[in-house]
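Quick one: the structure is below, questions incoming.
Left out: one protein chain. Kept in place: all the others.
Let's look at chain A:
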Amino acid sequence: MAEVTNNEIVQALTEKFGGQIIGVNEPYGLLTFETTKDVIIEVLRFLKENTTTNFNFLTDITAVHYPEKKHGIAVVYHLHSMVQKIRIRVKVFIDEHHPTIPTATVLWNSANWMERETYDFFGVKFEGHPDLRRILNMDELGVHPMLKQYPLEDPNRVDKKDEYFGR
């Protein structure tokens, strides 16, 4: 099968979605672009089901927090075409005060726990997710700890006495 180049993928995407595909670049050869949360599922579906792109495998979903940006949470999808042996990275920037985005579980079952993890750590609410609960942290935690406003424990704190911990 003929190799599909990154340019051809971008061309196919812009033909279909027009101005919704922005910020295209290729850091270290990995095609990266941004889109909006209105069309993200359509974009993923197009990438998955189109026979020329054929990104059949969802590698990863995660998020990044940029507190200084207007839309402060980037949800990052890594897709992989095992046939073409290429990867692609899709980013969606969403408002950190109302972080909602449609769920990708309609396309891949593997998205289930990845989205739960992202919800747990960043508070991103995946609309339509069948079971959006915390996954690694306890429910009483109350915060989404990977957000940048939550620091690690101060290593110099003095109220934690070693004797209480058997040290």
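Criterion: a contact is a pair of C-beta atoms (placed from the backbone, for glycine too) under 8 Å apart; a residue touches a chain by one contact, two chains touch by 3 or more; residues count from 1.
Here is the rule we use: contacts and distances are computed from a predicted model.
This complex has a chain not shown, and the name its UniProt record holds, of "Branched-chain amino acid ABC transporter permease", "Putative D,D-dipeptide transport ATP-binding protein DdpD", "dihydrouracil dehydrogenase (NAD(+))" or "NADH-quinone oxidoreductase subunit D", is "NADH-quinone oxidoreductase subunit D". Screening A:Lys16, A:Arg45, A:His71 or A:Arg134 for touch with the missing chain picks out A:Arg134. Looking at A:Val4, A:Ile41 or A:Met146, the residue that reaches the missing chain in the full complex is A:Met146.
Listed by residue number, the positions of chain A touching the unshown chain are 27-28, 30, 32, 56-60, 62, 64-65, 76, 78, 82, 85, 87, 89, 108-110, 112-114, 117, 121, 131, 133-140, 145-146, 152.
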